[in-house]
Every structure is written in C-alpha cells, then in structure tokens.
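For this view, one protein chain was removed and the others were kept in their places.
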Amino acid sequence: MASEFTLVRRVEFSETDMAGIVHFSNFFRYMETAEHGFYRSLGFSVIMDNFDPPLGFPRVHAACDYKRPLRFEDTVEIHLLVKEKRSRVLNYAFRFLKLPANGGVAELVATGELTVVCVSHGGEKMEAVPIPSELAAKIEVAPAALLAS
Amino acid sequence: MASEFTLVRRVEFSETDMAGIVHFSNFFRYMETAEHGFYRSLGFSVIMDNFDPPLGFPRVHAACDYKRPLRFEDTVEIHLLVKEKRSRVLNYAFRFLKLPANGGVAELVATGELTVVCVSHGGEKMEAVPIPSELAAKIEVAPAALLAS
Amino acid sequence: MASEFTLVRRVEFSETDMAGIVHFSNFFRYMETAEHGFYRSLGFSVIMDNFDPPLGFPRVHAACDYKRPLRFEDTVEIHLLVKEKRSRVLNYAFRFLKLPANGGVAELVATGELTVVCVSHGGEKMEAVPIPSELAAKIEVAPAALLAS
Partner (left out) sequence: MASEFTLVRRVEFSETDMAGIVHFSNFFRYMETAEHGFYRSLGFSVIMDNFDPPLGFPRVHAACDYKRPLRFEDTVEIHLLVKEKRSRVLNYAFRFLKLPANGGVAELVATGELTVVCVSHGGEKMEAVPIPSELAAKIEVAPAALLAS
C-alpha cells in the first residue's frame, strides 16, 4: 500500500512567462503528472480502458498556493500525499520544493490540492462509481504527521 | 468604479485533452485572461512598466471547482467579480457559464478564485507594495448579493 | 466557395515566455484555430462525428518562419489561404500581421504552413479518405497573386 509519490523535473523554457517565472497554471499540470506517476507506480494507468464501461478520474477541485517563484532550469520536486480516500473520491495534497543547485536546503515554493472522482463514461453520460478494488486496495491515506508537516 | 468583467470565448482544439474535454489547467488561463481584460477595461495593463520600479501582480492563490465538462467549440462566458480589495491584495471570484448553442439556459460549468498581490520588482527581489491609487480608485468590491448568487 | 479566412486575436499573458515574447510553439496553435474557424465559416466542424466512421484532419506537416516578435496584448491578424487542394489533402498558407495600436501600417511578424489529411478512424486504425464532397465543394485554391504577395 502506498500513500505518497515523488516526481523530480526541470523547468522548461515553454513553461515560463514574460514575468520570467513558471506560469501559475503549470503547477496544475505538474500536480497531474505526479498523480499519474503515482498510479503507474502502483501498476495502473489513469486511463482504465480495460474496464467496461471505461473508467476515468476527472478533477472536481484544484487549488494552489504560491510562496516563491520557480524559474527556467530550476529543479523542482513535486511531492504527492494521499490526504483522503473515499469510495469514489481521492484527495491529494502536494508540496513543490525547489532543489538547490549546489547542495544546501530545498525551498518550499508552493503547496497544492487536487480532488478527483472515479467515473464510468458509457457514451456521453458520466457517473461517479466506486474506485476499482484492485486500485483502492493499494492506496492508503498518509500519516497525519506527514500531512501536517 | 467597476467590480465585474465578462469575457466570452470559444473553446479551442488545443485546449482539450484525450478525455475530450477542456484540460482543467486551462480554466486558470481563462481566469487570468478575464483578469487582464478587467484591467484593460479600466485603462490599465497588468504590466505596469511605467512605474519605477515596475509593478506586477503575481498570483498567491488559485482555485477552481469543476461541475460540468466544457468541450471543443463550446462558447464559455467567464464572469469576474471583485470579492476583496485590500491595500496590496485583490481577490477575484469567477463563474464559468456554458452558453447554449440554440438559445436556452446557460449552464454553470465551474467556479474559481484568484488572489493576486501587487509587487514591485527592482532586480531579483519582489516586494509587496500598495496598488497604485489611480488603479485602486477604479476598483470596488462587488455587492454581496452578486457574490452570493 | 471560399479560399481564405481571417482571425484576429489579442496575445494572452500565458502565451508569452521569459524572453518576453509569444512562445514560438503558439503560432501553430494560432494557425489551427484559424483553420477551424475556416471550416466553421463554411458550416462545418473539424470534428466530423456525423460520418461513419468519423472523419478527422490530422496534420502531416507544419512550418513557421518568424520575422518579428509578438508581445503581450499585441493584436495579431492570422490570415489563412488555401494553397493546395487534393482529393485527401489540404495545404494552407498563413500570414501573421501585427495590427498597429494607433493606426499606421500592419507589420508581417511570421508566415506559416499547414498540411492536413482527411482520415477515417474506425477503431485504432486511421486511413486517408477523400474529403467529403459537401465540404470539398466549398473550398477552392486562392488566386496565385494572393499566394505570392
């Protein structure tokens, strides 16, 4: 069972804006990429086409708090923690840390949150359904101490 | 004095993802575009290079709640309301409405929020400063009834 | 019958990069948006789901030549011209003009090209097929003089 996942990436030029920093919308793409890496680490893909009807995980809530800017070629560590697990809903907390170029201490640049719902989509209609038990069995809520830190 | 702004746009192909709907991160780009249109409607640009040192409005908080999917070629109305105005901080509430193709009732697809801080950036250092009085004088908080609806 | 289409848009903040100009990849999104507007102006959508199997227009070639930078809040006119029309293939030429803020002469900022193929996609397999005659009948190649200008 797993309750966290860490992704490290380097900021790309196309992710910056004219203010010289990562455009704020890209933090949401980073969160999603970490989420999908988390499923992959459990042996799943977010695209569950082998279910009939196929399942997906649309987002119902997304939020981000920005503390420091992130710049081109910065190395950022995106840390995902499972904050809440319900029958049809998963809630993730994220921390974005800028890793120092020459050793030293990592800086917290942002925190985020994502709430996703498991849905089946036969045709146009989407309907919330329980997360498949094979996947749910592998996910657990992170310890309170970790979530609070 | 103004407390709201409305932007209408048509969903572009490159804004969709493989789930066939607008990628959730694009709602944040839509919010920002409405915010910049709001400043423009007041005779300002978000880029205030004519101040010395130049001013900017980095985001410190962004959030979105998704209710219904938005699809390619849908027409979406983004409605900005000023929710809070402080000396150095502005907080905006957003509503995303899908306009019906053939008359009928607009559907609420999402709500959002953006908090921005006025900063001066001489060199690398950014420092929160009061919003220029010329701009602040034109912005007022929307009536409670509007914000609650 | 139509051989051209013009789209005007204002550069958005999220389309810029840390060099302070529109990121070069966004010119390709602009071209595609003009192409889709062209189909819409003829009464069609690029998504042809009412055919069985459904049709689409994947790109096989895209190119752009950049002459001048485009900046935040610039107004850009994207001009599409049909350069070549074959049974299964359409080739478009594009010109990007920056419209002057206070009258004056528009500046050519870039030229581009897009080649798209009509395909049917039953299942995973895509196969080139003739452009539907209803659509093909409305598209014609632009006069040589226009293409050369």
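Some notes on this structure:
Order of writing sets the chain letters: A, B and C. Residues in each chain are counted from 1.
Heads up, the rule we're going with is that a contact is a pair of C-beta atoms (placed from the backbone, for glycine too) under 8 Å apart; a residue touches a chain by one contact, two chains touch by 3 or more.
None of the values given here were measured: they were computed from a predicted structure.
Every visible chain touched by the undisplayed chain in the complete complex is listed here: A, B, C. Among C:Val60, C:Leu108 or C:Ala128, only C:Val60 touches the chain that is left out of the view.
For subunit C, the residues touching the absent chain in the complete assembly are 18-19, 21, 24-26, 28-29, 32, 47, 56, 58-67, 69, 126.
Touch with the hidden chain on the side of subunit A covers residues 12-14, 29, 32-33, 36, 40, 45-47, 72-73. Subunit B meets the missing chain through residues 13-14, 16-21, 23, 25, 71-72.
Simple rule for what comes next: only the chains that are shown with their structure count from here on.
Comparing the contact residues of subunit A and subunit B by number shows a mostly shared set, over half of all numbers used being common to the two copies. Centre-to-centre, using mean CA coordinates, subunit A is 34 Å away from subunit C. Subunit B and subunit C have Cα centroids lying 28 Å from one another.
Note on chain placement: the centre of subunit A and the centre of subunit B lie 24 Å apart, centres being C-alpha means. In subunit C, the residues touching two or more other chains are 13-14, 72.
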